[in-house]
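Heads up, one of the protein chains got dropped from this complex, but the rest are sitting where they should.
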């Protein structure tokens, strides 16, 4: 009699909280290279990767992902001392160790092979995907996430491979409101992912929380019309990028070295979590830019529907603002700071008089016109 | 025949790079509480503190500070299981361990006692400071930094105590261009710190890099006029806050939970480092908000005057943009991204249409008028 | 053998330039009251109205509108010494006088009766409209413009009345990209106006130039699909208001007393004129906020397709920047100011550190989401 798996927990009405970004967070800590974004840090500096995994668990994440994203032999840096298999194995080891200590669900990802675009032969793509899934199976990872696909056809092939494992399967595209890379609509993508058999369906990365909630809304409408009932899942980017265009933040001039002013606050994370929950999303996590404190904020926001449970690291978060209420009562300069609503309503200032809300590359008329479409 | 100490290295013409923020960075990781900012994480989670210290060392910091800031018995959270002495001891242990591994200079801080305002009796203040310094002496810490003082008189008393140790002594006030809390000018403060015997003199925290460089400029002018020659030192805030007023970022409505849009980029850190060096500053580090990648950026910027030495973690930083030059040659969307100047000239966008450069609390006319005074 | 009328001129390939705003411009000069916007200034201060009409003619407008907008008995201010008929008569007199002197086409408007919403009885609405049109007929006004209608059905009734006069008839709705007040699409409105018999079809007021060009684009597509060929006409608002919502600038918190920062520049007018022409619009003018210098800029921009003809007041406009080219050659501070492209590319600064691009009333998430829809 083991503990319930993710599908049983979801069926019981639970909201599952995902973890946040490994690659982007570890880049700032000095272990991942922007531009290549490969996960060789796992064997190179396992302590650093484990420390981040601990932080996400202490922040309340129900899931520990293996740090194995974008692990293709030809993407690894020249002179890398480790093979993909070696990297993935260490990543699995770390995730299993954390899961054992914190009781988290382990999850491993399948993502774009890069072969899709070049060959478009189903067997070639699936061969690559099978190689990636094998190590997850071998390590008995609890959940397979087919994520960061930009083409619904490749996604369907991935789901097929993932289902062969017998594990629960989640499927999240990386796309904005305009649909997949060939223009297949958001609604059709959702339907096809569900029909392909994914138990969780949604989106991850590239676009900011408000945008991906728009996408989710369209997905839900379409799934309802087809009477399909997968669990909804969303793991957005942790940076605001309404001006990113069809490739999201990757298109921004600030990507990847000057996105700080776009970083979401913990209050923006909380507002996102509440909206996602209210829309019916039941797997809520973060992608690039979600740091441990963002995940903690999500858990704290949803504590009312999670049995009042708060994360381990909430002992240091002043999540109910009791400390700041006390400071407010003592010091004029803490005015309002004990109010959750005040923080949520804030449009935080930038401190930079020359910065605009949108990047200059954006065609101004475009933005201008677009704003009206509401 | 030991290795040269910090004063010998400075005398030999070296630029010393400090490390960055512990409290603010560990807050995001889940180990420090905003509002109290006390360092009990050292004994509670030594692995997390050590991991951050490793990151700073790998980023090229020449110094490892003990994580012991704001450690007063009465500031510790209720129910804290550790005494100040216990906390400080673990902090020293961690710093010594890192120093042994990475060859860094250990540094320990003395800061505002809180007694100054209440008693203003020199013996009471110095008694408190001596208690704090004892543990540093006992652990043979290499450098005493009297830091984050807002009153030049208390600072003089602290320097006196610090000099009793026989260790090199640095002294940095936390003040902006308008001087100390009683209005003693920046220039007079510099002169008094130097005359009191500090071998390094400067400023740290509360104000952003451009502002503290303004302060340093005034300090240098005054010191030159008095023919005093301490080494100059600066460790600014890692957030832009031109609108912070006399208490700097602590006055901002965004403090402490929504400062993300103000976070400096690595390019802003590099510009700061270059300007500081050109002004003659010889100890350049960061305070709250300086994360490992900012310290790495400082080291990379100054590699021309540091013997081409680059940090250990620069293997993951694309500091010369060679990776992004290659991406630029392949993809339209990477246009300009191989150019250091392009990054340095960028005014990064915020992604938030409702955010202003300055906080609304600022009296608009004030800002307006002030801008002209150039 | 009189001179050719507007339809003959359009048939011959000419672009007709309209005039600009009377009510909003005369409000700033002290003759019209914001809030009521009625035209009693015509008999009260005919010299002031005539002076503005002269300025538009000297600026190159091919048309002189009668200043008779919103002239309903019950809208006139209490104590007004003039009846609607008296006001309209003086307005016609002024227009005719100007037309005689400058050779302009006189145009008179029919607009919303206010009865539509209340009665929705066709005969009641048309009775009102006929009363308004009679005075235009009596004065032999050259062109009837059915303008500022927000409901396509009322517009159709107005066109019917206007056509009874035997005069050329133009029809412009005041609506943004989302269509008329009942949600009839832009394309359907265009088709119905053309089918109702209007020879010129388009939009005026409430929305800014880029928005109304979007509307025109949709109109043109629909008209082409139905093989309808009315002349296209556009007279936008002279203020930028992407954040205005479905009622355009009237919804803005700044309306009507603080719209200055939204006022378009002459370069924005020129860009608009060029784009409108390129889209196939053949009657290009302005509505509220278009001052004489904006109309002049439109004429100057289109001089290449108007036989090199420039307006009378262009002797004071430096339209080819020859004066500023000379200044540029002499003074550093005139750098770039001889370049037309430089002016057209400029995003003019506001001088107000606390101002945001969009008004705070706008629901931020709305803007945010909307921006993406491109």
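To keep things simple, chains are lettered A, B and C as they appear, and every chain counts its residues starting from 1.
Just so it is clear, contacts are C-beta pairs under 8 Å (C-beta built on N, C-alpha and C of every residue); 3 or more make two chains touch, one makes a residue touch a chain.
Bear in mind that the values here come from a model prediction, so they are computed numbers and not experimental data.
Here one chain is not drawn; of C:101, C:138, C:309 or C:352, the residue touching it is C:352. The chain omitted from view is touched by exactly one of B:20, B:43, B:109 or B:176, namely B:176.
Although one chain is hidden here, its contacts on subunit A can still be listed: residues 352-358, 360, 362, 364, 367-368, 371.
Mapped onto subunit C, contacts with the missing chain fall at residues 27-36, 41, 47-48, 51, 54-55, 58-59, 208, 239-243, 247, 250-254, 257-267, 291-293, 296, 311-313, 315-318, 323-324, 327, 333, 336-337, 343, 346-360.
Note that only the chains that are shown with their structure count from here on.
Note: centroid distance subunit A to subunit B, computed from Cα atoms, is 33 Å.
The centroid of the Cα atoms in subunit A and the matching centroid in subunit C are 49 Å apart. Among the residues of subunit C, those in touch with two or more other chains are 353, 357-358, 364, 367-368, 371.
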